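Remarks on the structure that follows.
Missing here is one protein chain; the remaining ones are kept as they sit in the complex.
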Amino acid sequence: MLSFIKAESFKLSKKLKSWLGPLLVMVLVLIAFPLSIDISQYDLDKFYFSIIIVSLLMTAFVATEGMFEEDFEDGSLEQEFLKEKDFYKLVISKIFVYVCLIGIPIAFIGALFSFANGVAVDSFGKVFLLLILSNLLLFNLFAFGNALSINKGAMLGVLSSLPLALPVIILLGRAIRSIQYEDGFFAVTTLMVGIGLMVSAIMPLIISVALKTHID
Amino acid sequence: MLLLGWIWGLLFAPQDAVQGNSYRIIFLHVPSVIFAELIYFFMAVCALMHLVWRVKLAAYLIKSAAPIGAMITFIGLFSGSIWGIPTWGTWWQWDARITSTLILFIMYLGVLTLHGSFSNLEKADRLMSILVIIGVVNIPIIKKSVDWWSTLHQPASISVSGSSSIDPSMLYPLLISIIGLGFTLISLGILSSRSYILSREKNKKWVLMHV
Partner (left out) sequence: MKLFSVQNITYSINENKLFHNLSFEINSGEGLHIKGGNGSGKSTLLRIILGITSPSKGLIQSYDQDLKISYLGHKNAIKNYLTPIENLELLFSGDDLNVAFEWLNKFGLSHVQDELTASLSFGQQKKLALIRVLAQSSDLLILDEPFVGLDQATADQLNSFLAQKISQNAGLILTSHITPMIDCAVLDLGAKNA
């Protein structure tokens, strides 16, 4: 397991485009948005969170795009199958590495921007935590979409994983509101942690089955 | 039967006290959204059968049912929009049920696109089944989660047990429309699955024998 994580983080760190790209997209959207409207006219802090949530969705999608594609294309998946007969460990380590190397930085950027846009300083940690949790969920779901559409491009990935991602977005919206109105934050967060753990355990199983079908 | 329901509903049922004549679209809208979901559940059952017992036929049924499901979901959405204009004053609202129906529509499209993107049809069958099953787990989740949004949509007017909030003079044609649409879709499904099965099995002995 550890060797998987090591190998995957090494690979990802060498792919500058794959991990830096999503971070840049996130920053770009978050900066471009307030510039594109007349800031003085609106209460930006009221709906800036929505922007963060949407850009989270976008970047999570960009980040996971091609997650398994490369390994499938160059034949590494076949080799892995011969060694392990199963992809569970590979998938779970891959998602873990992606969340750590891309998801957490994105969450940090998101939290930073929310704080710069009128959210109280002391809720920085809360927002950061929530964004990490949603990234964990989103990465799992988009990984599923990618595993299904392994060499068929983004369109199919969106169609198959977007319906799964929407509940996460709704949950996140709800959680953010709980911060804004200081009500029920703990309950929502616990719910998200629970769902996060469950999805992280089950999703790789399903992804593994899908990948096996692909190399067949 | 569908015709009977529609004629009764469209021509003879009384006007709604609040909504006037525009409510008559209910005879198209309600049956189609009911079947939009039913067909998906049917597909999920087939998907399970295909994955667990490797029943080939189940996959063929999913493939034939999906376009019908997509169509009926679209009709449901579209008729809902039309109905929305006179009653809510808007043709679209991000409310719980509309959103989840829209997502259902996306899922149908996803299933169809996924299956269409493979040259190896057996692979396509299996991956499609996986997607359908994940989707069916997702439906109640979406429903619950969108319920958190304040909803504009009226609560269901018919309940199986106890009293319905709809007048019998409207209820009966509605029920007939539902059943009628059901039969229509089933026969449509049988027709399309028959031709699909034949096209998939065209090299098998039993098909060649009968041609």
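Think of it as A and B in the order they're written, each chain with its own count starting at 1.
Definition applied: a residue touches a chain if its C-beta (ideal position, glycine included) is under 8 Å from a C-beta of that chain, and two chains touch if they have at least 3 such contacts.
Source: prediction; values computed, not measured.
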Hidden partner chain, touching residue among A:11, A:89, A:152 or A:174: A:11
Footprint left on subunit A by the chain that the document does not show: 3, 7, 10-11, 14-15, 70, 73-76, 78-79, 81-82, 215-216
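FYI, only the chains that are shown with their structure count from here on.
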Between subunit A and subunit B, centroid-to-centroid distance (C-alpha), Å: 31
Subunit A-facing residues of subunit B, complex: 99, 103, 106-107, 109-110, 113-114, 117, 123, 126-127, 130-131, 134-135, 138, 141-142, 145-146, 148-149
Touching residues (chain side subunit A, partner subunit B) in the complex: 144, 148-149, 152, 155-156, 159-160, 162-164, 166-167, 170-171, 174, 206, 209-210, 213-214, 216
